[in-house]
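As you look at this complex, bear in mind that one protein chain is not there, while each of the others sits in place.
Which chain is which? They are A, B, C, D, E and F, in the order written, and residues in each are numbered from 1.
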Amino acid sequence: MELILAIAAGALYGTGFYMMLRRRLGQLIVGLGLLSNGTNLLIFTAGGLTRARAPIIAGDAQELARPYADPVPQALVLTAIVIGFGVLAFSLVLAHRVHIATGADDIEEIESGQ
Amino acid sequence: MTSLILRTGARVLMPLLLLFGVFLLLRGHNEPGGGFVGGLVVAAAYALHSFAFGVAAARRALLVSPRRLTASGLLLALGSGLLGPAGGKEFLASLWPAPEMGIGTPLLFDLGVFLVVIGVVLTMTFTLFEEL
Amino acid sequence: MTQWLTGILVLIGALLMLLAAVGVLRLPDLFTRMQASTKASTLGLACLLAGTALQLAEVSSSIRAVSIGAFLMLTSPVSTHVIARAAYLMRVPLWEGTVVDEWREDAGGEPEAGT
Amino acid sequence: MILANLLLALAWAALNGRFTLESLVVGGVLGRVILLILARGGVLPERQVARGERAVVLMGYLLWQIVLANLRVALDVVSVRFRMRPGVIRLPLDVTTDGEILLLSAMINLTPGSVALDVSPDRRIMYVHVMHIETPEDAKRRIKEGFERRVLGLRVPQKEGGDEA
Amino acid sequence: MNRLVLPLVIPLLTAIILLFAPRKALWQRWISFAGSIGLLAAAIALFLRIERDGIAVLQAGGWRAPFGITLVADLLAAMLVVAAGIVAVAVTATSFAGVDPKREASGYHPLLHVLFMGVCGAFLTGDLFNLYVWFEVMLVASFVLMALHRTRGQLEAAFKYVTLNLIASSVFLTALGLLYGGTGTLNLADLSTVFRGREMGAFELVLAMLFFSAFGIKAALFPLFFWLPASYHTPPAAVGAVFAGLLTKVGIYSLIRIFTLLFRDAPPGVYTLLLGQALCTMIVGLVGALAQRDFRRVLSFNLIGHLGYTSVGLALVTPAAMAGSILYILHHILVITNLYLVSGIFLRLRRTTQLAELGSMYRERPLAAALALIPVFSLAGVPPLSGFVGKVALLRATLEASAYWTSAAILVVGVLTLLSMGRLWEASFWKPAPNPEKAPLNRVILLPIAGLSAATLAITFAAEPLFTLALRAGEQLLRPEAYIEAVLYGGARR
Amino acid sequence: MRPEMLVYAALVLVSAALLIAFVRVVRGPTLPDRVVAVDLIGVCAAGLSVLGAAVSGQRGFLDAAVVIALLGFLGTVAYARYAEKESLK
Partner (left out) sequence: MRIALNAMLPLIVLSPFFLLPLVVRLGKQRAQWAALLALWPAVLAVYFGALMRQVGQAGPVQASLGWAASLGLELSFYADGLSLLFALLISGVGSLIVLFSSRYFDQDPRAGRFQAILFAFMGSMLGLVLADNLLALVAFWELTGFTSYLLIGFEHERAEARSAALQALIVTGAGGMALLAAGVLIGQAAGSFNLSALLARGVRLEDAASYPFVAVLVLLAAFTKSAQTPFHFWLPNAMTAPTPVSAYLHSATMVKAGLYLVARMTPLVGETPLWNGLVTAVGAITMAIGAWRSVAETDLKRVLAYSTVSALGLIMMLLGVGTEAAVAGALVYLSAHAGYKGGLFLVAGTLEHEVGTRNVTELSGLRRSMPVLAVAGLLAACSMAGIPLFLGFTGKELLYDSLLGAGGGWGPLLLLAAVGASALMGAAAFIAGWSPFAGSGGPAPEHKVPAALAAPPLIMAAAGLAAGIWPGAIDGVIGLAVSGVLGDAPPVRLSLWHGLTPVLGLSLLTLALVAVLFRWRIGVRRRIEPLRMDFERGYTLALRGLDALSAWSLRALQGGSLRAYVLVLIMIVGGLVLTVLISQGLPGFPDVMDVQPQEAAAALLIVGGAISAARSKSIITAVLSLGLTGYGVGLTFLLFGAPDLAMTQFSVETLTAVIFVLVFYHHRSVGPMSTWPIRLRDSLMAVLFGGSIAAVLLFVGAADTPLRLSGYFAENALPLAHGRNIVNVILVDFRALDTMGEITVLSTAALGVFAVLRLGRDMKS
């Protein structure tokens, strides 16, 4: 499974950057979103995969029964997801402001218009 | 004003979403859930409401301004962190007056997170609805 | 025995979902695709939920399963409706085999904004 | 309103998986708070709450209708050549309240070959997409008799204060 | 309460109070200023304590390292927090001379304090993921501060800044994920023990490269620097001052932490890479500065060039070089912040920082010119100002380490800086301005400039104690056993 | 061991449904077509999640299914609104 998820993460990084290299503001932001998803997947995968054993202590136990999915990468990814959301939303709005200010969506046109 | 079906659906879904959001918050310490996802669900409820009834109605429905909500959440989280030092422990150290009831500063902290998330998402969506 | 029941229920549910997906892929226009997706997905998921509730055999899970089903039945008409409305306003073409369109007739052939 | 509150309390207990007095009380209080918030925020005129709940209750009854619907669709999907005669029809409405209209549209959606598309602003007409139309009138009649009648049948006078239109 | 937490709590609390407080300018300014004073006081208290008692540690939540998040302050961190406090006070004081009212109402003040919180958090954290969080705090605040503008050029610059920094964050996060995947821990001290004595294989080297890229972008090192000159010249002077003074330093600081704790046993090739990068950063920055025709762009490129100075210690890993870099970082924070504030004078008077439009300051505003003379020529390394002291320290260190090319680059860059600053001075202070001033000057704006100039002079006079401190800090960095000991076994435990 | 096989088969079928629906997302041709397909993908994801609960016995899966069901709806509403606005331009 690591192989497949590694490919998936790689695809997200690759397409994320590919979209950031396109000419439209909107595509750039979508690229950022893909990149952010890729990073989250990478952290999760690198932290080790354990099927369907959520790190939640069962109602009658005092301690987590092994094996369990490592909760630490989960906490990290959760933080990263939320931060990524905030940042992505902000960048999107900023891109839109650039669009309004310049009347253009083509990055080349925006940059040459100065 | 949008369609009748959407409005009615939203009206019925709203309390369920809110309930579910609070539910996720409160039992997040023991089961899947927590302040983040709880807050997101509640925020989604109000976002849906603004789609169905417009943002002015959603603002009315929220009662508090999302900015205030954000600031209160931050203050609550920080305050719960400062309760530790007030009780002679480290910053962010938890105090558990009633651990078996699940009542302790971490819950307060999570509540802060919950409020921040609601406030943030709604600040964003409401502003987007209004300013664009 | 319940395990068998579970198995059969979830299998039916899964088949229905597959059917819905095939419908969405195959059927000729948006509205017919929506017919497939709405029904199959709701009933399919309901079957899955029923099977799972049987399998887990505990109150809270059953209630949760029921509430998911209820949510879905509540939301599915609404989503169908909003998509259909958008499609109508966008003048998404109907399949050439469509026999009647009274909606557009009422609107005088012109889609109008905001009901 | 009280019924709504009770339902929310039950839902809470169900979500928690514990039908203890404690969780019922907590759920009741929570539900009350949410309803109060929503009422203050102008989201929920009380009678619509009640209608929504009854619509939910009706869902169970619909189940077998849904099964039929699915079989029919399955046939359409898998048949090599499309044999349906789809179309959009105009359905004059007898139901009036929001809850009834929502319920009706839900039932239309979940049953054979029909999808509710829109309701006219004056609530008099619902547009429905139907997969198999012999004649439009026939399709309308089937819906009106199959479902609208049942929905109208739900209009049992309630003793709860303020719940009646 | 443990003093370590105050540099985080005070700015956050200030920001929250500012969010609740009336949006009236005067309220916001005074609360903001009071918060900065509080931050500076807390920073100084922390520094004094550390100077006396050694490395201080706070185990947040009372969870012992490496399980909780450890806040830790050694000399370097404490000094930088003090510098951040000074910058905070100077910048918030500047707002009394007036801020664009729209920006002020849009959360300018709380954003500044969030930024300070992020910076202090980055300096004080002993946990790598927590560092990421502080980076984001800092970045988002800076994004917003940068975006609070209306002109097209400013927005475009902000957008570039945001995009390229987000890539850096993404690379950082990638490195973090892999790091945790390979080691199972995030605490820097704990990681240091994990990596100690371990041969640098593919895993370690990939991590080193990823961290180098991520922090190199933040620190604007060659060849990852281009976002900085593309954006730093556009925000208002006070915002530019904080950015230039603090943000890039956080990148350098993180590189220092990573390379002294995690990759202590890196193969020589890595250090060659670091050194080459430092050289190129210096040269490219200063050469780039020469063609600039805008006061703040000149500063941007000088900033980059001198970031090369500050990363020399990292590459040479001798206490003297580290001390030199540390001293230079402290000097540079004060001076470059001050220079951006000086650019604010021009923005007030002439509504532009295009060099062609400036001039006549020396004759018409001798006080402002005299105050500006200090940072301009301190940056140029004119003795006895702080830049000279820093340069001497670095030169001694590089020559001692037989890094002759680096020494040569330091000297050449010294001349280029002199040239660049000489031209800057000539164009903006000496030459007759083409147009009369467009607005009166609120003299309040001179107060923070005077304060920072005084601080620059203080570095000169206190060169001995400061350099001794820097040496001690450098030794702490290069012999991290005390740091590790303090983190893993110090502070309250649970 | 047979009943588990059925659940396993169900997993395969729902996974297949999800991917088939994805093809419709790619094909479009109109935005509503895609939205319908995405909606269906959401339902399939919820289905996988429910099946996960059946396989593992963990309730967490059901909670996730609730979230998917509830929020997928919001997404659909948003996209539909976009389509409407687009059509009015």
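Convention: a residue touches a chain if its C-beta (ideal position, glycine included) is under 8 Å from a C-beta of that chain, and two chains touch if they have at least 3 such contacts.
Remember, predicted model here, so these are calculated numbers, not experimental data.
Although it is left out of the displayed model, the omitted chain contacts the following shown chains in the full complex: A, B, E, F. Residues of chain B in touch with the missing chain: 24, 28-37, 40-41, 43-44, 47, 66-67, 70-71, 73-74, 77-78, 81, 92, 94, 96, 99, 102, 104, 106-107, 109-110, 112-113, 116-117, 119-121, 123-125, 127-129, 131-132. Although one chain is not displayed, chain F still touches it through residues 11-12, 14-16, 18-19, 22, 25-26, 28, 31, 34-35, 38, 41-42, 45, 48-49, 51-52, 58, 60-61, 63-64, 67-68, 71-72, 74-75, 78-79, 81-82, 85-86. Residues 12, 15, 60-61, 63, 66-69, 71, 102-103, 106-107, 110-111, 114, 117-118, 121, 129-130, 133-134, 136-137, 140-141, 143-144, 147-150, 159-160, 163-164, 167, 171, 174, 177-178, 180-186, 190, 201-203, 205-206, 209-210, 212-213, 217, 223-224, 226-227, 229-230, 284, 287-291, 362-363, 366, 377, 382-384, 388-389, 391-393, 395-396, 399-400, 407, 411-412, 414-416, 418-419, 422-423, 426, 429-432, 463-464, 467-468, 471, 494 of chain E touch the missing chain (whole complex, contact as defined above).
Just so we're on the same page, only the chains that are shown with their structure count from here on.
Shared contact partners of chain B and chain D, listed by label: C.
When the interfaces A-E and B-C are ranked by C-beta pairs in contact, the top one is A-E.
Put simply, the chain farthest from chain D by mean CA position is E. In this assembly, the C-alpha centroid of chain A lies 20 Å from the C-alpha centroid of chain F.
Chain C and chain F have Cα centroids separated by 11 Å. Residue positions of chain C touching 2 or more other chains, listed in rising order: 20, 22, 34, 44, 60-61, 64, 67, 71, 74-75, 77-78, 81-82, 84-85, 115. Each of the following residues of chain B touches two or more other chains: 2-3, 5-6, 9, 12-13, 16, 20, 31-32.
Every pair of chains meeting the touch criterion is listed here: A-B, A-E, A-F, B-C, B-D, B-E, B-F, C-D, C-F. For chain A in complex with chain B, the residues that touch the partner chain are 54, 56, 78, 82, 86, 89, 93, 96. Chain B makes touch with chain C in their complex at residues 1-3, 5-6, 9-10, 12-13, 16. Taken together, the chain F residues at the contact with chain C in this complex read 2-7, 9-14, 16-18, 20-21, 23-24, 27, 30-33, 35-37, 39-40, 43-44, 46-47, 50-51, 53-54, 57, 59, 62-63, 65-66, 69-70, 73, 76-77, 80-81, 83-84, 86-88.
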